[in-house]
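For this depiction, one protein chain was excluded, whereas all remaining protein chains were kept in their positions.
Now for chain A:
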Amino acid sequence: MKWLELFSVAGTTLVSALTVVVLYSLGVRLTAIAGDTRSPAPSWTRPLAYTCFAVCAAAILFGLYLIIPYFHHK
């Protein structure tokens, strides 16, 4: 039985999905803080938010790389 594969799939899914969601949530949160009108936010929040989104975009691109065999079968 392929228990090892099963566990590695479960583990990989957990770690990568959590990473993406945490980063994206942080991005959303930081954008919200940066957009606050009542209390001025620190200036680093907006760049940091964009960094979070960028890392997520990179994760999606990595997913594309995995989907398309053309990139890694030659």
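The rule we apply is simple: contacts are C-beta pairs under 8 Å (C-beta built on N, C-alpha and C of every residue); 3 or more make two chains touch, one makes a residue touch a chain; residues count from 1.
As a convention for this text, contacts and distances are computed from a predicted model.
Asks: Of the candidate names "Sulfate transport system permease protein CysT", "YdbS-like PH domain-containing protein", "Phosphate transporter" or "Long-chain-fatty-acid--CoA ligase", which one corresponds to the UniProt protein name of the undepicted chain?
Replies: "Phosphate transporter"
Asks: Can you list, in ascending order, the chain A residues touching the missing chain?
Replies: Touching the chain left out of view, chain A contributes residues 1-2, 5-6, 8-10, 12-14, 16-18, 20-22, 24-29, 31-32, 35, 56-57, 60, 63-64, 66-70, 73.
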